[in-house]
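This view holds just a subset of the chains, kept in their places.
Read from first to last, the chains carry the letters A and B; within each, the first residue is number 1.
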Amino acid sequence: MSERLRVIVWNEFRHERDEESIREVYPQGIHAAIASGLQEMDPDLEVSVATLDEPEHGLSEERLERCDVLFWWGHMAHGEVADAVVDRVQKRVLEGMGLVALHSAHYAKIFKRLLGTTCSLTWREADERERLWVCNPGHPIARGIDRCIELEREEMYGEPFGIPAPDEQVFISWFEGGEVFRSGNCYYRGNGRIFYFRPGHEAYPTYFDPQIKRALANAARWAAPAGGRWVDECPNVTEPREPIGKSR
Amino acid sequence: MSERLRVIVWNEFRHERDEESIREVYPQGIHAAIASGLQEMDPDLEVSVATLDEPEHGLSEERLERCDVLFWWGHMAHGEVADAVVDRVQKRVLEGMGLVALHSAHYAKIFKRLLGTTCSLTWREADERERLWVCNPGHPIARGIDRCIELEREEMYGEPFGIPAPDEQVFISWFEGGEVFRSGNCYYRGNGRIFYFRPGHEAYPTYFDPQIKRALANAARWAAPAGGRWVDECPNVTEPREPIGKSR
C-alpha cells in the first residue's frame, strides 16, 4: 500500500453546463472524470473536487491546508478566479503542495503567477491526431506509459510556448497538422512541484483514455510534498553566529 | 567601440530624501551614483534615470519602448509601484529588455512577478563584512573582477533565499556574522535576461566601489537584448501545414 495522498481536482465547470455538446462528453463535469480516473488508477489517493462557483471557489484555507496535490482545469473563466484565492494557492504551492495544471490552464492566473512568463502558444481546433512522446522513459510520471500516447482527436497547441525552460521534460507532442509542443513539463518552485500536462480539450473524451489516466495518477504521486513544510517568513536574525568587527 | 545600449536606472528615491544619514551617503540619490558608475565604466552606455514620484514612475510606454536594460532599486515603497507599470515592465522583459534587480528589489513587485516565488530571505543590519565570491570566473558579468569583491560594511542577507534555481550562478556571498547568500543570479525568462545582484544597502557607499561598478556595467552588457524582439500573442493558426484526416 502506498502513502495516502489528499488530492483536490478543481474545475471551472462552465463549458459542461453551458454547452450541450460538451455535456455529452463530460456529463458530470471534467472534474468528475479526472477524479474518477485518479481513483481508479491509484486507490490510495483520497480525491475530492472543487469548482469555481462554490464559495471561495471551493478552496478555503482549511481545504487547501489539508491538500497535498491540486489539479487545475480552467479555460473560459480564468478572469473570474479571485486574486485572493490565487494568492492562497500560490502560498500553498511554495510551501510544498503540488500543482498539476491541465490543458488551457496554461493561461490560468495561478500558472502564470508561478511561472512569471506569458505562457502563450499557438492553437487550432481541427479534430487532429496528437501523439505525446515520452522524453524520459525512466521518469516517475512516465511509469507504465508506452513510448507514446496517441489521441485520435484533440485541439492543437503549438510552439512557441512562452514558458521558462522546464526543469524536466517528460512529454513532447506531435500534431497531425504539422506542429509540436512541450506537453509535459516539470518545475520546482519553492518547496512545491508543478506539472503542466497539455491534453484535455473539453470537446474530446481525453480524460477517459487509460494512458492519460495513468499519467495523471503518476503526476499526483510525483507532485506530492516530499520534504518538510516550510512556511515563508523574512526574519531579522539580529544575533550573528560569529563575532563581528573583531578583525578591524 | 561597443554597441550603444540604452539603460534606465530606476530608484524609488525615498531614503535619500527622508533620512539625513542616507542623504550623506548618496546626496544625489542612489540612482545617480549607479548611473554615474555605469557611464564611467562603459562610455557606450546611454544612461538615464527614473524615480517613483515622477508621472508613471518615469516609466512611460515610450521610454520603456526604447530601453534595452532597466536597473531597479526599491525598498520601503514597493507597495506604491502601480500594478499597471509592473505589467508594462514585465511585458517588456518578456519581449527582450534586460532587468537588473538590486539588493532590496528582491521584494520588488516586478522581481516577484517574474520569478513566481516568495523571494524571502533572512537579514541583519550589523555593519559586517561581505565578500562576494566569483563562482564562474569566465562569466561575462565577472569579467575584470578579482576572485572576490570585499565590502567592509554591508547589510547581511542570508539563506534560505526563496527563488527558483538560478540558470547561472555568478556570485555567492560570505558574511562576517556567519551566513551565506546567492548574491549574483542569472535567469532567462521569455526573451529577457534577469540579473539579481545583492549588495547595495542604502546606508553604505557600496555603489561607489570600483568592482561593484565593474560588475554592474558588465551586467548591463550581459542583460542586453541579444535576439530579435518577440511581441507576445496567442494566435489561432487555422491553416494546418499538413493535411488532417487523410489517414483515417
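The rule is simple: a residue touches a chain if its C-beta (ideal position, glycine included) is under 8 Å from a C-beta of that chain, and two chains touch if they have at least 3 such contacts.
In this text, all values refer to a predicted model and were calculated from it rather than measured experimentally.
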Subunit count for the whole complex, all chains sharing one sequence, 2 displayed: 4
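Basically, only the chains that are shown with their structure count from here on.
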Superposition of chain A upon chain B: rotation angle, C-alpha, nearest 5 degrees: 180
Averaged-CA centre spacing for the pair chain B and chain A, given as whole angstrom: 31
Chain A partner contacts - residues on chain B that touch it in the complex: 90, 94, 107, 113-118, 120-124, 126-129, 156, 158, 160, 162, 164-165, 167, 176-179, 187-190, 230, 232-238, 240-242, 244-245
